[in-house]
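Complex shown without one protein chain; remaining protein chains in place.
Showing subunit A:
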Amino acid sequence: MAVNRNVVDRALAVLRTLPRVSLYNLKDHEHRKKRSARGQHGGGTHGHGKKFRQNYLPLGFESGNTPFHLRFGMEKYYKRYRLEREYPPVSLLMLQKMIDTNRLDTTQPIDLSSICNSGVYSMNINFNHHGVNLTDEEGFDQFCAKINIEVQWASEGAIAAIERNGGVITTSYYDPLCLHAVTDPARFFLKGDPIPKRMIPPEDAIEYYSSADNRGYLADPEKVSLARLALAQKYGYELPKIEDDPDYTMLTMRKDPRQIFYGLEPGWVVSLKDKAILKPKDKELLEYYRT
């Protein structure tokens, strides 16, 4: 069939100037199927007239009065979500990077306060964040610092990577009230409140923090040293002797289970302005803050 070339060219020219189909000009076609009318709004026959036997329903017809999306029970995927503790992760590579860029001082024990003070890690207590989760997803091979670190959650590989280099790792729990002080000590000291005493972990966490495999802060130290040896054999490295280390005092520094800052006891008040520490002498206060 002969087609006038001018017509084709003209049509193509018009097409070129027409707007392209994109997300901005998409719309439904003219005869879109809508949800069939119900009840008095023309619902009687659904547009199929009367007096005809009909053994099928119009395409897309939703029978029944309960809409499909309400017909089935709810699966509570986010059940207990607001109650779960969260631990924003820090990988071994990130930790090594923080050490390399002098954000963390390896001559002192590292804890949640120093990680938060580095300015590279952020956590929000209002989102149920409870501290650092040290992961071994990245940087297991690169990690080469000898540190005494205290985190809130740690994977087995992360524990192995730190102990391989002669370091010490502890997992410890802070209750939300203490977390306000621990995550921003400078702001906390300005309040003029006494340093809170740390509460014991909740029921579902106490097992984790008293297990030697997780290097929990409530675990038996003898069991921890056995677990260190077992992990060294599992991963195939020679466990460096901490006793012979020149940094022995730094590596063996531990917090009391009721203590939240190194060297400062619960109940003390720190005045940044006067550079003074107030210690209670009252008998009942001492009894309350006793560990």
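As a convention for this text, contacts are C-beta pairs under 8 Å (C-beta built on N, C-alpha and C of every residue); 3 or more make two chains touch, one makes a residue touch a chain; residues count from 1.
The rule we apply is simple: contacts and distances are computed from a predicted model.
Look at the chain that isn't drawn here: its UniProt entry, checked against "Large ribosomal subunit protein mL49", "Cell cycle checkpoint protein RAD1", "DNA replication complex GINS protein PSF2" or "Mitochondrial inner membrane protease subunit 2", names it "Large ribosomal subunit protein mL49". Residue A:Asp100 is the one among A:Asp9, A:Glu62, A:Glu84 or A:Asp100 that touches the chain not shown. Of A:Pro89, A:Pro257 or A:Pro280, it is A:Pro280 that touches the chain left out of the display.
Note that of A:Ala11, A:Ala37, A:Leu57 or A:Cys144, the residue touching the chain absent from this view is A:Cys144.
Against the chain not displayed here, subunit A makes contact via residues 93, 96-97, 99-103, 108, 113-114, 117, 119-120, 139, 142-145, 185-186, 189, 192-194, 261-264, 269-282, 284-285, 288.
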